[in-house]
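Heads up, the thing below is written out as structure tokens.
Note that one protein chain of the assembly has been removed; the remaining protein chains are unaltered in position.
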Amino acid sequence: MKKFAGERLSSEEMKEVTHEEWAPAVKYAWSCGEAMSRFLNELKKGKLIGRKCHKCKRVIFPPKMFCEFCFRPTDEWVYLPDTGTVMTYSLSYLDKDARRIEEPILVGVIAIDGASEHMGIMHYFSEMDPDDLDFGLKVKAVWKPEKEREGSVTDIKYFKPLEGEK
Amino acid sequence: MTRVAIVGAGCTDFRSITPEVSWKEIMYKAASRAYHDAGVDPRRDVNSFITCAEDYWEGFSIFDEFTPDQVGAVLRPMITTCGDGIYGLANAFMQIKTGLMDVVAVESHSKISDLITYRDVVLFAFDPVYNRPLGGHPYYIGGLEMRKYLQKTGATEEDCAHVVVKNKKNAMKNPMAGHEADLTVDQVMKSQPMFEPLKKLDIAPLSDGAVVLVLACEEKAREITDNPVWIRGVGWASDTCWLEQRQWWRAVYTEIASKNAYKMARISYPRKEIDFAEVDDKFSYKELQHIEAAQLCPPGQAGRLVSEGYFDADGAFPVNRSGGSLGCGNLIDASGLQRALEVVLQLRGEAGSRQLDGETGVAVSWRGVPTASGASIVLGVDP
Amino acid sequence: MRHVACIGAGMTMFSRRLKETGKEMCFEAARMALDEAGLELSDIDTVVCGSAPDAFDGIHMKGENLLDGCGGAKKPYMRVFTGGGTGVLAPIAGWWHVASGVSDVCMVICEEKMSSCFPHPQSAFAHIWDPILERPLQPNLVWIFAMEMNRYMQVHNISKEDIALVSVKNKGNALDHPSAQLAAKITVDDVLNSEVMAWPVQRLDISPPSDGAAALIFAAEDKVGPITDNPVWVEGVGWCIDSTMWTNRDLYFPQYVARAAKMAYRMAGIHNPFKEIDVAEPYDPFDYKELHHMEGLLLCKKGEAATLTKEGVTQRDGDLPTCPSGGLLGVGNPIAATMGVKACEIYWQLAGKAEKRQVADARTGVCQAWGDLMQYSSVMVMRS
Partner (left out) sequence: MTFVDRIERPEDFRHWLGDMEAEYVYTSGIAGDPFLKELKKGKILGTKCDNCGKVYVPSRMYCEECFVEITRWVEVPNDGIVDTYTVVHVDRDENLLEKPEVWAFIRMEGTDGGFVHKLNVLPEDVNIGMPVKAVFKSKKDREGRITDILYFEKP
């Protein structure tokens, strides 16, 4: 057996050698459970909600029924404003199928006000000049109209800079 | 080197659907009960965490990402073992034996009710070039095995029906069980033939549930509890993965795994030195196959003996007093921990109305169709 | 705790596509390791398989399908899987198989066949996200690395030029590696002019998806004598996982890497990593990650890695040769099988078998893997 063995294939040869193709049916209906069910139901009402742990005093967002630092049940629901601060961001020139796009998708992590430090979610940004997207920028959620909301993180269309920011 | 004991056990009950908890929450429930049972704080006292899971059962490309928070492993050593729960116990056993870890938590769960296309995922485990293109319902493997087992041992379909009747009746006394029933052999024999000779009631129904066991080195075990359950021996093995090479009627993996576990436990006559067993019964004939492979009865005799009540709760050698997978429900990769949990409860005298007397028990697991892999663990009240 | 030594290593070619099936790749890597150690499969008593997402090879319970190629038939055989961290965690599992006394000689095989996921492994990466919080946004995996790189550059004020030096170094080092997929003599400008994928990540900042397998054999101290007079001892192991919620932590410093490194260094008796370690193989799927992980491995102070790279400290003839193999950027990134350019490379370096890549008189080495949602790290320290 020779060392560092292996027969390279080009993408065309991949289909020339005998092969099998398959596309499995793999579908799920994940139970959202206590925390995520409430989180999604509140999103449908245009609200953000977190959970507070009285021992470490953290307001956890997105909410969890247990505190992972103290390993105990979290104590109370806490409504949070739909404003926050940009923790980090990127300008993606690839769409979801990794195809090149000219207008970049603005995406980043938004730490939600009222939650503990760094408690954030990933989301889009829009209604802004990409050059203004920066660390520490104050942003606000832009919601879909109520009748279009279905209880999903996409009920928020994107975040845009807070008035008076830029 | 230190000895290793199980000092804490926790589980949820086994139900076919659990819409009220997410996978995180079902894991947290079992973990918080296990830590309460052991009286340990995972954030301070547990040094290492192990989860047993497979991506496609859960629905994530890397399920390992979604496990730490709910078992208390944030910023702690944790791994995912792609195997049955007893494989996780084996890893924990080895980690403690090295002396690097003193207390290790092992978690395994099933949230299989979240998976809509279960049979397609099972077929997705078949060899993509030689077996999968034929399609069909993947459990035909069970039919092929059962036919060969009956032919080679002379056991009958009625013997296999006795296994179903015994286990589902045993489950009547198990509050955690989800598929208990009082059946007759005739009812089982008349259930819908699926993959002859395998019938509908010969197949353990799927179930959700989570089990967490806490292991500790000898010194810590004596501090934590006054009735530790000692791991006397553990073994795991695989026969070839090729269907075309396999011994269809013998559970070669259990033969090798049990031989290794007994060697470690210094057991030379399993039938005499072991008092009861919990063996995998995802299909009825598998229980008989595993009993023989684990040397718990003379070769080829399991069928006759089960029909004579030899393995009943009040028989000479109780097997699956918990109700097994047939009675509790098939927890997929958590079945191994489900079996080990019952042995732990029995040895701690906490099995309530199911209580057996005995000082040594063995748990045997199988990873299900299409694998030929399984593990065995020997537990005892003294090391 | 029994002392455990590496006594043989092997790996296949890393390539965007290989003709071999997953099993066949495992056999090729295992056979090379057995040949190097002068052993046969009968000398091996346990086998550990490390392989990352089943969604790449397209086989559920992939470990079961690979087992005959790994030599696991009729043997104790087990698969461990911790995302990208499998490349060093699997050898650590091989270590505890032997150090615990349960096994005398354990063979660890890592494999990945990303080309089965057609047309691009990107569609498998689409399922690593939280189904409720992240998948509805249809994210591309590169987004999170771009966000981490952006934050790291911002906190330490590091320029793209400094980071590009890593890609130039590693792709150049890979010219000396027989398995290399993307070895090339490139310049910083090539990196800065390459196609922007998700700013600040550009095409030449990234390692390619690959097919490949690697193998490593461990033996207990009392078994090493007759096998080899050139064993490389495992002195320290460490592994750590952080919370699932990568959006709940500051990404500029990998806390979980530091914890895994401290665990390994404490076991190996290392107090000043920069001085005591002669060669390092941090995980480098992206050029900025080598710097990020050098700091996580406590090889230098936070934000200092870029300066060391600029001063040539991390060159093969520098004070701290880093990724002499060419790493993931140059040789390829078959996720779990990166063991070949991390753990196996450190073994070859310390055993003096790295041929053209050999670092002069290297006695102590560290290798590291990193994975999951930027939350897992495994570290192994070896000494000859």
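Observations
Letters A, B and C name the chains as they come in the text, with residue numbers starting at 1 for each one.
As a working rule, a residue touches a chain if its C-beta (ideal position, glycine included) is under 8 Å from a C-beta of that chain, and two chains touch if they have at least 3 such contacts.
Quantities reported herein were computed from a predicted structural model and do not represent experimental measurements.
Here the chain not displayed is in touch, across the complete complex, with A, B, C.
Here one chain is not drawn; of A:L9, A:L80, A:L94 or A:I156, the residue touching it is A:L9.
Which of C:C117, C:V166 or C:A213 touches the hidden chain is settled by the complete complex: it is C:C117. Summarising the interface, chain C meets the missing chain with residues 17-21, 23-24, 27, 30-31, 34, 40-41, 55, 58, 68-69, 71, 73-74, 115-119, 123-124, 126-127, 131-132, 135.
Chain B meets the missing chain through residues 19-20, 25, 28-29, 32-33, 55-56, 59-61, 119-120, 123, 128-131, 133-138, 140, 142-148, 151, 192-198, 240, 242-245, 248-249. Residues 1, 7, 9, 14-15, 17-34, 36-38, 40-41, 65-66, 73-77, 151 of chain A touch the missing chain (whole complex, contact as defined above).
Rule of thumb we're sticking to: only the chains that are shown with their structure count from here on.
The most distant chain from chain B is A, comparing centres defined as mean Cα coordinates.
Averaging Cα coordinates per chain and for the whole protein, the chain whose average falls nearest the overall one is C. Between chain B and chain C the centroid-to-centroid distance comes to 33 Å (mean Cα coordinates, whole Å).
Averaged C-alpha coordinates give centres for chain A and chain B that are 37 Å from one another.
Multi-chain contact residues, meaning those touching two or more other chains, occur in chain B at positions 56, 59, 68-69, 74, 121, 124, 128-129. Counting partner chains per residue, chain C shows two or more touched chains at residues 58, 126, 131, 243, 245. The residues of chain C lying in touch with chain A in their complex are 10-20, 25, 28, 31-32, 35, 58, 115, 118-120, 122, 126, 131-134, 136-140, 142-143, 146-148, 150-151, 154, 178-179, 195-201, 211-212, 243, 245, 247-251.
Taken in their complex, chain A has these residues touching chain B: 20, 22, 24-36, 64-66, 68-71. Contacts from chain B toward chain C in the complex involve residues 1, 54-56, 59-62, 64-69, 73-83, 87, 90-91, 93-100, 121-122, 124-125, 127-129, 235-242, 252, 256-257, 260, 264, 367, 370-371, 373.
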